[in-house]
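One chain of protein is taken out of this complex; the other chains stay put.
The chains carry the letters A and B, assigned in the order they are written, with residues numbered from 1 in each.
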Amino acid sequence: MNTLTPNDYLLLLAVPLIPLLGYVVQIFFGRNLPRKGDWMLLGGMFIVMCITVYMFFAHAMGHVGPLPFWNESAMTPDGPVFRWLYNTSDVPGDQNLIAGILYDGLAAAMLMVVGVVSFLVHLFSSGYMAGDKRYHIFFANISLFTFAMLGLILSDNILFLFVFWELMGFMSYLLIGHFAQDPDSPRIKHAAAACKKAFLTTRVGDTCLFFGMAMFYFLLPREYNDLLAQGAIEGERVISSFRFVDLWTMGGQIVEANNGEYPFWMSVAGLFTFGGTVGKSAQFPLHIWLPDAMEGPTPVSAMIHAATMVAAGVFLLGRMFPMMSPEVLQIVIAVGAFTALFAATIGCTVNDIKGVLAYSTISQLGFMVAAIGTGGLGIVAGLFHMVTHAFFKACLFLSAGSVIHGCHHEQDMQKMGGLRKKMPITFMCMLICTLAIAGMPLFAGYYSKDRIIASVIDSTLTQWRGANVFALVALPLAAMLTTFYMFRLIFLTFFGEPRDQHIHDHAHESPIPMTAALIGLASLGMFGGHFWLAGDPLSNNGTWFTNLVQWQTMYVTSRGGSLDLTSMNMIAVTEHTAHTGHVWAVGVSLSVLALGFFAALWIYGLKKLDPARITSKLGLVYEAVRDKYYVDEAVNASVIRGTMGLAKGQKWIDENVIDGTVLGVGRLGRGLGTLCAWIDKNIVDGAVNWVGNTTQALGSVARLMQTGRIQQYVSFAVGGALLLAAFHILT
Amino acid sequence: MGVEAYMGVAGVLFVLGIVCIISRRNILYVLMGIEMILNAANINFVAINRFGNGGLEGRMFAIFVIILAAAEAAIALAIVLNVFHLFQSIRPSDADMLRD
Partner (left out) sequence: MSILHQQRAFYGLLTLAILTSVGYGLVSHGAEGMAFGFFSSFTIAGSLMCIWERSVVRSAFSLMATFMGVAGLFLLLGSDFLAMAQILIYVGGILALILFGVMLTPPDLGERSLPRIGGTLVLVLGGASLVWKHVMDATESLAVLPVEELTPMTSQDQSVGLAFLHPEQYVVAFELAAFLLTVALVAAVYIARRRTADFEPEEAA
């Protein structure tokens, strides 16, 4: 047991505030600072990284087992809460807004990951973006984005999570559209379209999240108090709250009172909340924004669209897991597994180096979502994958950025090749991270991906349900395709003969800040899964993350103790199935790794098989995959055309029905008006004119007093007041 | 010094404010006169509060009067400028469109 001191909370508070301060200074003075202010933000991010790593080692590591950092004693009046509206604890919570810091194992791990990755991305950007016209704006924006992400991780209530969530969406819009502000950029139109698309598509998910949040806020306390009145549960009346701990507590007790059944509205609310994840974490069908978001600068892609922002959806799912009913979890598994497989197939056909990584990101996010859906070990596995994925995907993106930078902004893999000798550091880093994403043992991705597959096997063995079985088939397939397309990328880019001699001749290794960031991230991709490990490096038990985050103790309640997920929405996993699942998972993940690698080696490495022959054999299937399964076209045809059609229909109704009615009413009115006009002229006017003439005659007398001069009026007022006073005194 | 002394000063200041408004032929003097009148009222508020129950009410009133005076001065200046644009004069007697 380890409690945080007030000083620790001040440090944690400083974590999001340093980038915010940096943003404010940078946006006003950045243009005039030396080096356009990047040193300031870099230094700030370095401090943030140091704090997060310090907090992590001081409070999270070395504590095998439960880590309930949050406790009531920490929330006492001077504790780490901020009360908006009234700064006293006397005012009841439903009239006040209380925000605080929730620093548990998950937040500790995620905070450290974001701190480290953000610093390295800042470092990389200082090299990659050098010479950009809006260099200082870029740094300001990415700093504010970091602030939002850090705040999201630390917030202890879903309202603040939503606020930071929206801020991230907006910063994502600005950063994707970075080149849209530069009139000289050749891709200005694409960037403008991409940022709009990302913003609008995620908005769909955000709206869903808002509905889900509102439902939990309003309906959860009502249901709880009803059950309390019936005597079904014990406790005190509660008031609405946004805080996670209160949500978990109330949800757990409601489900407990219902004998493990979730009320129907909780399924609906959970589905809405999952909608937020679908939007932010780019799950099918809202994934379409992420590939387009690659129009942004590469550091942005690395940070936002690989490491942090898209992980926010998975983070939300992890936080809200106890509120998801088993039915919702089935949908979660199905969507995640489908996305994983679906995006992996597209990734095999893309030629743009960043496009491959974009689809790979979508696919890996599918893995995480599906894993969390299986519950229990799966939550830990999914969140663990989120962490390791942040390391190696950031590194992959930055390596791709380094390649693009070295090749003078050429992104087509078909024109690269043989860059191994020219860019050795980039090559090594990318190779390490490719091995990590493919799930090579001893590399970071192995530990998390292995656990995901194990948890899917476990849940299928325990419960033979449609979504589980689908995930059992889809995830290993997707893992195989992952290995395939990642090695395809490596072979096309770094091996073989140069396909474009001009590009090859001018290719060069990137400057030191960029390679330093690459090396840092690559070492994390190598050791990030099992460093500080306890015991056998090949064993999946006892990695740092699984020690830190344990599903049994993740969800603490305000009544003390933690939620018993097995009696709620989770499938009970027995020792036997867990063991079976683990053994099988190692076999499956190693065999798909080997299959994918040899396929890539056979086709792209040794060139024993011409890819063109395969594609011509596949015919229509290949075209469908290459064209991203026509999802964009489907959205165009259904949503956009539908909206336009609806608008046209409404216009027709407006023009014919409503206007017709209005015209009819108007004609009727005109007829009546003619009648009235006659009466008016002959009868009413006579009377009115007489009154008017009389009034005018009277008015012309009174007018003599009205000079329009203000001072005279004031004199009258003073004189009147004195007269009144005199009258009052005399009588 | 009793409350009468303060009320006496306030009364004289009030009268001088009214004289300032009425007697000068420049619209800015109207502004200054209003400020004097508000100040006279403030002196009364604070004096009666001091010699009364000793609470805070009168002082708070005075603070809100000061706030109001600040808002009024800003608006009044804008009106003065507008009057000047409209009539090309700052004599209050020239701004007599109200007559019509």
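Heads up, the rule we're going with is that a contact is a pair of C-beta atoms (placed from the backbone, for glycine too) under 8 Å apart; a residue touches a chain by one contact, two chains touch by 3 or more.
Keep in mind that what you see is a predicted model, and the values were worked out from it rather than measured.
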item	value
Positions on chain B contacted by the hidden chain, ascending	1-9, 11-20, 22-29, 31-32, 35-36, 39, 42-43, 46-54, 56, 59-60, 62-64, 66-75, 77-82, 84-85, 90-91
Contacts of chain A with the absent chain, listed as residue ranges	86, 715, 718-719, 722, 725-726, 728-729
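Everything that follows uses one rule, which is that only the chains that are shown with their structure count from here on.
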item	value
Chain A and chain B, separation of their C-alpha mean positions in angstrom	57
Chain A to chain B touching residues, read off their complex	703, 706-711, 714-715, 718
Complex interface listing, chain B residues touching chain A	18, 21-22, 30, 92-93, 95-100
